[in-house]
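What you see is the complex with one protein chain gone and the rest in place.
And now, chain A:
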């Protein structure tokens, strides 16, 4: 009861940890967090469309580093392989196939940009206040790694095997759907010609 009502420093003092004396992992985490946030902000504000995709690479790669710092190494490598390897390449293909201009495009942002800024800032203020207030006395114990591939694979193929199979069916359906959508135009033009 007293730990809840006590202020932050007193509660942290019980366990010998404090926000004001961060550990090395925390410092690295905060530095990478600054890089991730900066790249994300550049990604949503850049007027060069291809640059926006490359800033997305920086942001997602920085997130992989954060996963490594949280000892979730398997997730980190999956993030690098799937997000950086395929999703960003798909996005770049999408930009190229919709004839994105090489230079800056002045119409990258819509007219409701101020409204979007207000909504995003309000959401950020509310959620940051809530999260900081809720978890200010909570610490993650990183002394034992908690994302090793063997433990994760065992859990994935024992407990979560049914959702895993459902997900593979969903991926197959998405693949078939993407092919069908891409082919629809060709069938139409053939009908139009014939």
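Note that in this section contacts are C-beta pairs under 8 Å (C-beta built on N, C-alpha and C of every residue); 3 or more make two chains touch, one makes a residue touch a chain; residues count from 1.
The rule we apply is simple: contacts and distances are computed from a predicted model.
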UniProt protein name of the chain not shown, from "ABC transporter permease", "NADH-quinone oxidoreductase subunit K", "Lipoprotein" or "ATP-binding protein": "NADH-quinone oxidoreductase subunit K"
Contact set of chain A toward the excluded chain (per top definition): 17, 19, 22-23, 25-26, 29-30, 33, 36-37, 40-41, 43-44, 49, 52-53, 56, 59-60, 63, 66-67, 69-72, 74-75, 78-79, 82-83, 86-87, 90-91, 93-95, 97-98, 100, 105, 107-113, 115-117, 119-121, 123-124, 127-128, 131-132, 135-136, 138-142, 144, 146-147, 151-152, 155-156, 159-160, 163-164, 167, 170-171, 174-175, 177-178, 181-182, 184-185
